[in-house]
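As structure tokens, the structure follows; a few thoughts come after it.
One chain of protein is taken out of this complex; the other chains stay put.
Now for subunit A:
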Amino acid sequence: MNGNEGGTPQLELRGITKAYPGCLANDHIDLKIMPGEIHALLGENGAGKSTLVKTIYGVLQADEGEIIWAGSPVTIPNPHTARKIGIGMVFQHFSLFEAMTVTENIALGMSGRQDMKILERDIIEVSNSYGLPLEPNRQVHTLSVGEKQRIEIVRCLLQKPKLLIMDEPTSVLTPQEAEKMFETLRRLSGEGVSILYISHKLDEIKELCHKATILRGGKYISECDPTKETAKSLAEMMIGTNLRAPEHHETANGGPIRLKVRDLSIDADVEFGVNLNAINFDVRSGEIFGIAGVAGNGQIELLSALSGETICRNPDTIMLDGKPIGRLGPNPRRDLGLAFVPEDRLGHGSVPEMLLTENAFLSGYSRMALLNGGFINNSSTAEYASEIVKEFDVRTPGIHHTASSLSGGNLQKFIVGREVLQKPGILIVAHPTWGVDAGAAAFIHQTLIDLAEAGAAVLVVSQDLDELFAISDRIAVIAEGRLSVGRELNEITIEEIGLLMGGTHGMGETAGAADVA
């Protein structure tokens, strides 16, 4: 319809169809990307975006349809072939190996032989020139989500691809980092590299992308020019209905302090961990307190100190409704009304191989009274799980399916729902909408706001500043294990926060540390 540009497309898909048992993931999808074009692929979780890009990358094989690469039809039987013809991909769920170093991970994602010393040098060079600092000898399991994503991106860039597929690359970056990456992508685009860009952040798609293809329920819906649309109109095309922005409540400064943290200092117990340094803050009833920061600045350590996975030395360090809980473990804290939604929803927030009912039980058994003289009360557990599914619009074939069978957004809704239904006095949430589509994100935001309005204290740790600005009452920034003073939303700008986040822990310094290590 819109194909009046000259030249041969870098990639063209015709009628790609892929069926899974019981679901048609891709239903005759067409797509055309010109050399140097940044093309957005939009759709809710479960719209078939991942299936489509995995087909392009050779992880999956289409049942029907044609892939045309630079004018000639190709079959891509595996990712090695994809990389060979010049397709690189940054995965949403990282394809990384936790027990290995950054360099080893990158070597694994490249075809052919590598000299590790040369590769290490190339990594430092590429990562610095694109503003994605990496220390080649770090073990991946010691890195934060944000740092892990950098590995994936650098791994692709090292292979000089002609088409780069990026599955939500900015979801864990600071605005400055994201801006820097847009520059990178624009530069690549200028060099003639095509980019297929998946993101839920519609503003950035408007800013960055030349074209957008919208998928819904596995079907091609339309192609449009995102610069001519609004974020709202894009979102509505994606979900097919109207979208409501979260309704912000009146700031409630008057509420009593529910969570009080004083002089929290913890030395990291793992290699390359971040030491927490004299952290102080309060969260009041009715308030959402946001903590911003670049991944790997102490968020993991702070969260585990708050959840009780790390025990403090002094009980008075953390006070919950006036009770000292510093030396209590996660379960007693939960009993006192502290609920927790961790960063990693598969593995930390849920047991992937267990059923939704079992996952509901594991966190809720005490507060929801699901135990019957030491035995699991199956009927009330099932009721609880069904209530979560119903109230939080979790799309699943049923509560007797495993957590890993849910898409990211739906699992996140399930986990948030599980905690919120326990009526916590304090809810601590890490990255509540990471990798979650616009519809689900709006729903989760509204849920957090409603919970705060009902009198709970909510603490949100996130890298997504738009999110923090949309829902928080006060924001503080964590950098190098120190927390800045919390400030009212109207007293601080995104730029100031960005500077605090980068602050003393800027790009240049991190990169410099790599040379020492």
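Here is the rule we go by: a residue touches a chain if its C-beta (ideal position, glycine included) is under 8 Å from a C-beta of that chain, and two chains touch if they have at least 3 such contacts; residues count from 1.
By definition in this document, contacts and distances are computed from a predicted model.
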Protein name, per the UniProt record, of whichever chain is missing from view ("ABC transporter permease", "Molybdopterin synthase catalytic subunit", "ATP phosphoribosyltransferase" or "Peptidase M16"): "ABC transporter permease"
Residue of A:17, A:139, A:233 or A:280 in touch with the missing chain, whole complex considered: A:139
Omitted-chain contact residue, chosen from A:9, A:109 or A:481: A:109
Per the touch definition above, residue among A:78, A:275 or A:331 touching the missing chain: A:78
Residues in subunit A touching the chain absent from view: 54, 58-60, 78-80, 82-83, 91, 94-100, 104, 107-109, 113-114, 139, 141, 270-271
